[in-house]
Structures are given as structure tokens and as C-alpha cells.
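Here it is, the structure in full.
Only one protein chain is missing; all other protein chains are in place.
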Amino acid sequence: MPFIIPSFFKESYMSYIPHTTHEIEQMLEEIGVSSTEDLFDEIPNSLRCDHFNLGAGLNEYQVLRLCGERAKPQQNKLNFIGAGAYEHSIPAAVWDVVGRGEWMTAYTPYQAEASQGTLQLIFEFQTMITQLTGMEVANASLYDGATALAEAVLMAVRSSKQGKRRILIPKSVHPHYREVVRVMTQWQGITLEDIDWDPITGQITNDLKAAPEDALALVLPFPNAFGVLEEVHQWVDWAHDQNLMVIAVVNPMALALFEAPGHWGKTGADIVVGEGQPMGCPLSGGGPYFGFMCTRKSLVRHLPGRIVGRSHDLEGKVAYTLTLQAREQHIRRSKATSNICTNQGLAVSAATVFMSLLGNAGLREIAIASANNARALVAQLQPLGIKPRFTAPYFYEVALQIPSQSEKTAIELSHAVTAQGVHAGLCLETWSKELDDCWLTAVTETKSAEDINTYVRAVENIMHLDRDPQAAIPLSALASCVGITT
Amino acid sequence: MPFIIPSFFKESYMSYIPHTTHEIEQMLEEIGVSSTEDLFDEIPNSLRCDHFNLGAGLNEYQVLRLCGERAKPQQNKLNFIGAGAYEHSIPAAVWDVVGRGEWMTAYTPYQAEASQGTLQLIFEFQTMITQLTGMEVANASLYDGATALAEAVLMAVRSSKQGKRRILIPKSVHPHYREVVRVMTQWQGITLEDIDWDPITGQITNDLKAAPEDALALVLPFPNAFGVLEEVHQWVDWAHDQNLMVIAVVNPMALALFEAPGHWGKTGADIVVGEGQPMGCPLSGGGPYFGFMCTRKSLVRHLPGRIVGRSHDLEGKVAYTLTLQAREQHIRRSKATSNICTNQGLAVSAATVFMSLLGNAGLREIAIASANNARALVAQLQPLGIKPRFTAPYFYEVALQIPSQSEKTAIELSHAVTAQGVHAGLCLETWSKELDDCWLTAVTETKSAEDINTYVRAVENIMHLDRDPQAAIPLSALASCVGITT
Amino acid sequence: MKTIFEKSRSGRRAGAQGAGSLSKTESKNTVNSLPAHLLRKDPVLLPEASELQVVRHYTQLSRRNFSIDTNFYPLGSCTMKYNPRGAHRAAMTSGWVDWHPLSPEESSQGALQTLFELQEALAEVTGMQAVSLTPMAGAQGEFAGVAMIRAYHESRNDHQRQEIIVPAAAHGTNPATAVMCGYKVREIPINASGDVDIDALRAAVGPNTAGLMMTNPSTCGVFERQVAEIAQIVHEVGGLLYYDGANLNAILGQARPGDMGFDVLHLNLHKTFATPHGGGGPGAGPVAANHRLAPFLPIPRVGCDNNKSYFWLTEKDAPQTIGRLSTFQGNFGVLARAFAYIQILGSEGLRQVGEFATLNANYLMARLEKAGFQLAFPNRRATHEFIISFEQEEKKWGVTAMDFAKRLLDFGIHAPTTYFPLLVPECWLIEPTETESKEELDHFVEILIQIRQEAEQDAALLKKAPFTTSVRRVDEVKAAREMILTQPLAEWMLGELSSVPSPN
Partner (left out) sequence: MKTIFEKSRSGRRAGAQGAGSLSKTESKNTVNSLPAHLLRKDPVLLPEASELQVVRHYTQLSRRNFSIDTNFYPLGSCTMKYNPRGAHRAAMTSGWVDWHPLSPEESSQGALQTLFELQEALAEVTGMQAVSLTPMAGAQGEFAGVAMIRAYHESRNDHQRQEIIVPAAAHGTNPATAVMCGYKVREIPINASGDVDIDALRAAVGPNTAGLMMTNPSTCGVFERQVAEIAQIVHEVGGLLYYDGANLNAILGQARPGDMGFDVLHLNLHKTFATPHGGGGPGAGPVAANHRLAPFLPIPRVGCDNNKSYFWLTEKDAPQTIGRLSTFQGNFGVLARAFAYIQILGSEGLRQVGEFATLNANYLMARLEKAGFQLAFPNRRATHEFIISFEQEEKKWGVTAMDFAKRLLDFGIHAPTTYFPLLVPECWLIEPTETESKEELDHFVEILIQIRQEAEQDAALLKKAPFTTSVRRVDEVKAAREMILTQPLAEWMLGELSSVPSPN
């Protein structure tokens, strides 16, 4: 039988397909068809497509060069933007280990015996993250901090015996988180009730008396979206007094230094979620990061996502396996706790190695150095008239108010500083009109005294330029101190 | 017993030492001393040193940042220098796989049962490199191309039954290779006899008649140091007629396209060495690369370095082991074939994965694309009056002669081009006064049409600037086309 | 193997991490400047291990996984094909890996251009009009798509549509997603040849129908031949069609969901576009829509103006958007990998993916059929995957699909998906993917024949399998009963006190 061999074979080979023409012939013969075309004979002709308009393939080197060229102008920025994703140092060992094929190219550990690596790692992660949050149980991850909060709201609603569906959510929660919660919960009859922030302190307003009858839970951010530390003990006590559940949403880095949500107030938070990115995930344009979720053991059956449990194998040896799967979509389908299937496993692996390398002492040092650096920057900006917008204490991120004497708006100033390779902070106008004269600026342990100096000089320079274009430090001198190749 | 615990313990922890104070106490007690000081009591007091003047340690992030800052001005150069180290594309898979801890942190495979990975890999390498060179046996690597040539000379001398010690070595062999051969062989009564190159063709002069009586071997470079292709068939036949051994020194990339030394002339080269760098090793400032060495089976006992052989284990399963170790220093000591112990194993691993990924077809494509690119550059430089210095054919590296009308010397011109981010070639003046108007320029497959264009425009611009400073393209425009961040 | 906690010793610190630059006084002053009542009282009990221990632990642990890089992994519905290392490298490009997601657009052009071009490429391969890249996995893509269907109906004040129709064999995420969007799920059966029961569909649709979710090829490993008719039926009653693109590998370059009549779909880049699965994630589940649903796509997306300047599209540009699904803009690192993969393969390479995924599946199916294994749909073409059933073997020897699966592990091959779809008893869903060689497939057949012989001669052996993995068969019931979800503190604190460590 003559076989029709696809024509590409001599021309192209870059689709990672190992078949030789000889093998294709053998395979077609075994199947009993004369060409691969025949294999698609169940697809109505009218639906067949025969080519794409995507151009020819490039080889790997060309593609890497293309990406390199595009990324080049993005290199070597001095970044002081946080706003939910923080530039912390990542030990080289983290991704060297996590990049191993055995971690990177495994699937979800459904076959326990072939997946003890991933399973034990997740078990260790669950142990670490519950230690950090002071909670009893954790899942194996959700997509990111915002979806974790949305899932927490859905979980709270599921767990409500009275069927309550009203959630109090302060406006000091990251606006993107609030938006995601809205999008993900809106079709389930859940009411999200805003709580304002105090324009002086930046904390949740203190004039809340009693919670509405049908309120189910209070969301409590720590630090809040403006970097400010909320009075969490007081709020947990208030909430529990009111029979509200507490959903804490935290930066895990803060928990090296500040009290674990499980110990907030007299009774502790009920559900704790957060963005795991600061622990081992590079900024990477917003992902992959991971959301974590911890809770009390009594609520474990309401948890979304995967959970690993410890068991034995048939010889009595310790072995791990996915457990309580009857919560999940592949078993429960329309009655599952969530539709989540693929999660952010590899990022969790990175965080697990990260926490193992740092330990309590390392995390604490990073937290303290970051707090210290933030204060150093604030102190050095003071002479320029730039100062914290809010009075309540902050951790390592702070809303900075740009003085109104400046010729430029906060946004204009920020663009001018960007042009010198410094990302001075997020312009808060995008979040709130009232804060249109503010930047939200994060300073982590990655910043040296020199970096902070560079920041201050860049801002100073622009402000001077504003007033007296002649007096300014030449841009090129500045650029070189920022470390940009000229 | 009270133990004296080193004072650093609360202060410093960055030496990767895992001991806790409690453990130190336990260990001192077991040894029966009261401090680690006591462990050094056999060292005369007068010889003790108590501190270094090297400053305090930095953390990993700080060190990586320091290296990053220093390397930044070295980034993004468009490099056309070859001269023994060539910028070829390296598949991402190569170092992802070779960077695995199991390859990187293993020692020499002395315990065969615990080292089958490294051993089988070397066996596969030996098979590949003998295929490439057309020889029968190979060792597991030497330090680099130059030392491989020196070892080949020593090997030839060892193998000489008549005890001959005169080696004919053309001046068209890379001058650094010749220097290393001199340094490494000078104390063993070996005479190195230069052979000139023809000033027109760039090849070994053709007026050689008979070799001296006591000559032992002829070194034959391919391509030679100027990128020129020597008439290897003719020379091998001449040498063997004269009872000379032939030591070929080759760029392995050339062997994808050009005849294997094992098949040169009627009888083939006797020893083949070369620099393995082009196959998977990044430029990395000159190393780690690796030297390879192949020969006839009849000469195997004269080979320096490690060799892997195939055998069986006690169950009859195929297993690999270091073999013929009675040539080596750890067995034969002063009678060893060489003092080499540590070689360049990991670079060999990279080359092995590289050759497996590329295969014959891939290597050939790279060789052809490089040759093609070199010709494209030469063609585009012609209008500027720059042309190949030699008439004999070249592979992908070529000596370019800078026209004497130019105001600048070749060296000055090269510096001016460097300032624009293009390394135009090696100034041949450092190798030979007669070539002070030449650059040695290599163009590999990594260069796109645009890169070649950038090169030509950079040179053109400098030449124009020479004649008419006004007419030149502004440097900034050029810099941006070179892809430098400004 | 011991946990990293069991390797911890209190007071141990041996690495070069941490800030390490502040003096004790500076540290103390900083801590003192923070509100004391908010500070942590007890330290976080994380492992205290040396860097060597951590590297060694997680290196050894990794070796207890099967993975594509080490094993043939024909896990149906998961498209476990080669994850090119070049694409991984692309995602690690300096300037991208350290790109803050909220960086000003003027500092982000290269990445934005890349995302824009990825949007365009995915629109082309699916035959859809517009794409949003933000969903972080398939299930979130499904959520986006169904929420868009809902938003569409709502925007037309068409509030009565409260049902999503789902074929019985659908992936679990389909019904779960419909419920998250506030819909009721109505399942319709599959007929004996694996196609949707058209009569049942006709009976199910009506004015309550918001839409239908399906994948084609279906999870039965066959192409739904009536897809055009199905689309017509649903559209006629005013419903919309959602395409679950997890199985796109089968038809890549052969047929496009947009041409089949689907209104909205998601893609699993971690399947068809070869980004790695990472032991459970991350993935990316971009959602694509036709002109009808494009206005509802989630934000942010990337736009491009006439000056080839790229920018984020937000609520302002897309007032009908369902909104935001992630804190930032999705899993950029995964998207960069998919971009690199598409660039490498090009038009022709992408077409070959569907062609050879299908060839491999049909070849493997033919060989297994000739070897006497029972196919679920023997008279159909396989797509990129197919189903075999161990019903016979179970009846004859009491050996289940799970026993076969566990035994397969002993031969270094990962088990296919077991017991999915639920409607075929004792089944395996086998997906070899296009990047596996004929030898690998042949090897698989030989092994399976051998295991069947074992099953006949010594069923007990299979019941006890696997034997060669790092642990033997795991007791899942015990895990669920005991619910040990974290390592009890007492265990590893105890470990610390015993001076003689137990064996590995």
C-alpha cells in the first residue's frame, strides 16, 4: 500500500515530533489507512481547516533572541512598586531545585505511588503555612491572593448554617481583590458590603457599631492595601462578638514579625488567605504566583482545592495522598466546593523550598530589613516635602503624599522618574480619586542604601527641574548612578 | 565540662555550617576537648593565624547584585571575535539538564557502581567524538584545546620507538596553542620547529621538501588560526611519506561539513585534538571549555587522561567503568602518561547533550549557516574597501584587511567600533606585526542579517567620521540599532 | 523519607540568605518602632536546616515523582507532551522575570507586545474574534466563559435562562463552573458511539437554556460529529455554546471551534501549548470569544494603537466586561512560554501537532485492539486519546483498571487516567501525545500484554502492585479517616531529641 507522507518532513522539524517517514508508514499500515488525512474523516469536511496564518516557525535561538530583545528595555529598573506583588530576594537554590524536570513536568499527584515527591512537599507546605498563619489546616493552593479571597467568601457562605450571604469588606482591601471577589461571587446571591477607611489613619473606620443582622463575615486585611497595619485584635473580638466569621487576608512576609491571624484577638481568624508571591516567586509580570488558604479543622470539608493527607502504604511505610477529594469537582462535579482543578503547584514548591531555606530567623530578618528600609526612604523624602499620607503605622509599604507646591501632579512626576529607570511607586489615583496626590511605595530588603539614595535624587532632580531647569543634575549622570547602561 | 563555643554563633551563619551550639558541645565532649582551638594544638603556635583581612561576608543576594552590577557594562555586546572561542547557539535543554545536581556535584567516577550516569555519558561522548573525528578511541577530556595539543605532542614523543623529539608546528597554528605547547613540553628535550605560512594564501608554505631526519610529527590545524582551510589531504600524505605522525588540531564544528581527520589523505591523522567549546560551552571569559583527544586504537595506552570502557556487572548487566587506569597518575605516579587528574567533565557533559540534540543534521546546518553568514559580512564590507587578507578559502572566520586609506589604524578603528557595542574582531597585530592592518573576524549562525548590517554600519560610520565628522550617523541612533539600552 | 521538619535542629542556620545587613541595634530600633501589641509573640516554627540539607532533601524528594522528563506519561485529558526547555528559558528572560505587573506601560512595551501577539495567535488557531489571557487555568477560563454567557443574557434582560446543559461525560470542572455562575446543570446522555444523544438534547433545550458546555473531541476520545447540528439546536432556542478547549490538541490545525459554531471557549496552555504542569500547576486558561461575546471578555487585555504602542484595556475600554479574575493579569510566565512555543512551531508546526497526536493515538489504539484489549468505541477513530476498558479482565480475574494502572508504574510508565469518563466501566483514558516516539508506544503495548498475562496467572500480584515505586500502594481510606494534614509538632520536636537518627 502506498502511503502518503506529510510533505513537511524534509522541510521542517521544529514541532518536537519524533516520527521518521519509515515509522509513519508502519503506523499508517497498522491502523489501516493510507494517510493521516484519513484519521480525520469523522470531521465534516466543511469544518476542516488547512492552515494557519501565523508565519513560519523560528528556531529556539531566534525565539530566545526575540524575547531578549523585547525584554531588554524592561531590564534593570529600580522598582519600588508593591501593591500586592513584592520584590524580595529569592535564594538561587529555590529555582535550581524547583526547575528539576521531576517537579516541573509532573501532573497533579493523582497516582500517589508515582507522586510521593509532590505529595510530601505539599504536606510540608501545609505544615509550614499553618505554622505561619497560626491555623490548623491548609489547602495546596489557589490561583492567587485575590481568587483565594473570593474562594474564602464562597467558603464562608457554604459553611453558614443559617444561610447568611452578606460579607463586610473594607475598602482598605486591595481594590483588585475586591473586584475579583465581586466577579467571582456575584451570581450566587452574595452581598458585599463596603466599609470605609478613615481618611486620617488609613485604617478601617472606627465608627462601626453593630453588624447588620444577616452579616456573615468580616474581611480583615493585614497590612491593608495602603500598607497600613489594621487593629486586628480589636476587630476580631468585635466580629466574634457579633457572630461574624473573620476572613484574614495577609502578606505572609508580615507574619514573620506580626501576630499570626490564628492568634488575633481572643479567638483568632476563621479563614486566612493571602498572596504567596513574596515567598520565592519572581515578579514575572503578575504570575505565576499562588494563593494560600488556611482554616480551622472544623471547616476543613468546606475548603476548596487539593489537600494532602498522611497515610501508610501496604507495608506500613509513611506515604502521602490527596485526601478529602469528595469536596472536589472531579468527584463531586456540580456539588464541588469550587471548580478549581489545576492550581499553582510549582509556585508552592518554590515557596516551600524558600521557607525551608529562610526559616523563622531568615524571614524575620527580611521583614525587619524591609521595614527599616521603608523608614529610611520616608526619612530621606521628608526634606522634599513628601511624607506618609496616613498616620497609622505601616510595615514596608507606605502611601506617600506629594506636596502640592510641586508643579507636576503625582502621576506626571512618577512618569518623569520612570524615565530615569526608577519606578517610584504606584500612582494611587487609579485606586481612589481622593488619593490622586499619592504614590504607594514599597521598600523591601532588596534595596540598598544606595538604591534609596538613587530614588531620592531622582525625585529631587525632577522637582528641581520643575522649578529651575538649569539647576538640575544632568540626566545622564543620574542614569549612570541608577545603573543603566548608556 | 564547660565548652568554649566559637563566638560567631549568634552573629554570622553564612558559611554553610550546620552546627548548633548544642551539637558543638556534644561533639567536643565526644572528642574530649574543651574547644575547637584544642583541635589545632599540633600546629606550632608560631604558625597559627587568627584572622583574614577580607572584610565581612555579604549575603547571597548582595553578592549576586554585586556581580550583576559589574557584569552589566559587559552585557549585550555584538561579538564577532572568535580566535579559538566561538559564539554558537546553545539549546536551553543543554544546561538545564547538565545543571542537575547529580551531574554537577558528583566527583570523578571512581566508584563505578555509584557513578553509572557519568560513566555512560562519557562512553557516549567517546563514541560521538570518535564519529566526528573519524578516529577509533578518545579520552574523557583535557583542559582545553591548547593543552590538548601539548599533550598530543607529549604523547607522540612517548609513542616514538626511535625516541624522536622534533615536532614540526606551523605558525598558522593559534599562537596561544603554540605558546602552551612550548611551556608544557620545554623541559622534556623536545624541539618545536616552526613552519611559516604563505603571506598570500595564509596556508602552510608549500616549499617544504623533506622533513628533517629526526622529525617525529607534523601538527596540522584545520581551520588554521586565520580561519583558513589547510590542504590537509596533501599534508597527511606528505607526512606519512616522510614517516611523520600527524597531529590534527581542529574546530569540531568544521567537521560537520569537512572531512574527518581520520580520513585525511590516504591514511588519516594519527592523533586528533581540538577545543570542544563550540559544542555547548558558553564563552564565559575563556572557560570552562574542554580539550578533546582521539587516536588510533594502537596508541590507546599512550593516551593521557581518563577513559571509560564498557563491561558487565556481576549479574551480567552492561556497566561502565574507568579503564586502562595504569596510564594515570593515581596509579603510575611518576610514570604516568600525564599529571592530569581533574579534567573538564561537566563541559563534556554539555557537549554530549549538545551533540545528541543537534545530531548530524543540526551540526551541518549550523556549520553551513555560519559559513554563509561569514560570506555575507565579507560581501558587505567589500564596498568599504575591507577584504579578506588571504586568498585561500576560509570556513566562518576570516582575516580582514583594513584599507590603508583609512585615517585610523586597525586597532584604533576596532576600539571606536567597540565603543558602539560591536566587537568587530581580534586585532591581529597582537599575533603578528605583519598583520597589523588586520582583524580576525568570526561570524557564526548566531548572527542575523540585521546584526551583520549593524556591524557594517558601525564600521562605515567610524570611517565616515574619520573623513567628515559632520556626515556621520549620530552615535545614539547607532547605539539603538545595536540594541543597547540608552 | 523524613520530612524537612525532621531534619531540622533548633538553632541551626547555614546558608547565605536573609538580610544580614542590619546591626542588632538597628534591628531592635526598627522592631521598637512598630506597634508592640501587633507583634508576634512566638516564633514561626519553620524548619531550621542547612542549605545543603534543603537542597539535598528536595532533590531527593523530586526523584519520588514520575514526570514527563523521566517517564512516558499517557495521562488522558492531560496532554502530557514534551515541555520545551527553550520556552521555559523564554519565560526566565531577564527584564520579564523581574517585571512588576503594575509597572508603567512605557516600561512594559516588550511584554505587552508579546501578550498582544499571543492574543492574536490564539484567536487565529481557534477561529475566534478576541482573546483575554487572564484566566489562570482551564477552570477559571470556563468560569470566565460561562460568566460571559450570563452577562450577555443579562445585558439583554433575558433573565429566565437558568440552565446550562452539559453532556454526561463532561469534565468535572464544567458542571462545577456552571454552578459557580449561578446556573443549574442539566446533564444529557451520550449514545453508544460516544456522540451526544441528539433527541435528549432537543428535549432539554428551551427558553431556560442559557447555554451548552462541551468539548470536542469529547472526553470519550471521539469527535462529536453532530457538532454543527448541536450548535444549531442550542442557538435556535437562544442559548450560547461554550467550548472546553482542554482537548484542542487533537484538532489543532485540523478544525477550529470557531468554525463549529461555538461562541466562547477556553484553552489550556498547559496542555495544547506545552507549558509544564508543575505537579499540579500553574497553567493558563485564556478565553476566546466571537463578536457576540467579545465585549464581555475579562480584563485586562492588551490593545495596540496605530503607533505600535501597546496598552492595557480596562473597564474604560470595555464597559461590558465581566471584570477582573486575578490580582494582576494572569500567569504571565506561562503565557510567555506559550508564546515561545507558538513562535517555534509556526503555522505548519502547529498543524502537525493535531496530525501526529491523532496518529499516535490511532496507532496505539490499533495495536491494543489487535492485542485483544477492549475498546470503548471500537468503531470510531481515536482522536488524540481513546478509551479502553478492563471490564472483561475485571470479570474474569477480578483485576481492576486501578490494579492495571498500579502495576504499570512498576515498568516506569505513568498510568493513564483511570475511571474517567465515569460512564465507561473500568476504563483507562489513554493520551500518548505527538511527542512520543513509536518505540515508546510499542513498548507500552508489550508491557500491557505482559501485565495481562500476569493478571491471568497471578491476580494477587497486581492487587499488591506497585512494587518498585518509592512507596507501595497507599491507603487512601486511612488518610481520609485520620485527616493528618500537617505534621504534628511533637513528632519533629521529638526527632530532635533522639541522638541517633532513624534510617532514611
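Each chain gets a letter, A, B and C, in the order it is written, and its residues are counted from 1.
To be clear about the criterion, a contact is a pair of C-beta atoms (placed from the backbone, for glycine too) under 8 Å apart; a residue touches a chain by one contact, two chains touch by 3 or more.
What you see is a predicted model; the values in this text were computed from it and never measured.
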| item | value |
| --- | --- |
| Which residue of B:34, B:160, B:191 or B:323 touches the chain not shown here | B:323 |
| Those residues of chain A which, in the complete complex, touch the missing chain | 13-23, 26, 57-63, 91-93, 96-97, 101-102 |
| Contact footprint on chain C, counting only the chain that is left out | 7, 9, 12, 14, 16, 50-53, 55-56, 59-60, 63, 68-71, 82, 84-86, 94, 344, 411-412, 435-437, 439, 442-443, 446, 499-501, 503-504 |
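The rule is short, and it goes like this: only the chains that are shown with their structure count from here on.
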| item | value |
| --- | --- |
| Where chain A and chain C are represented by their mean Cα positions, the distance between them in whole Å | 19 |
| Between chain B and chain A, distance of the C-alpha-averaged centres to the nearest whole Å | 44 |
| Contacts with two or more other chains, residues of chain B listed in rising order | 59-62, 91-92, 96 |
| Set of chain C residues in contact with two or more other chains | 13, 15-21, 49, 51, 55, 59, 84, 86, 88-89 |
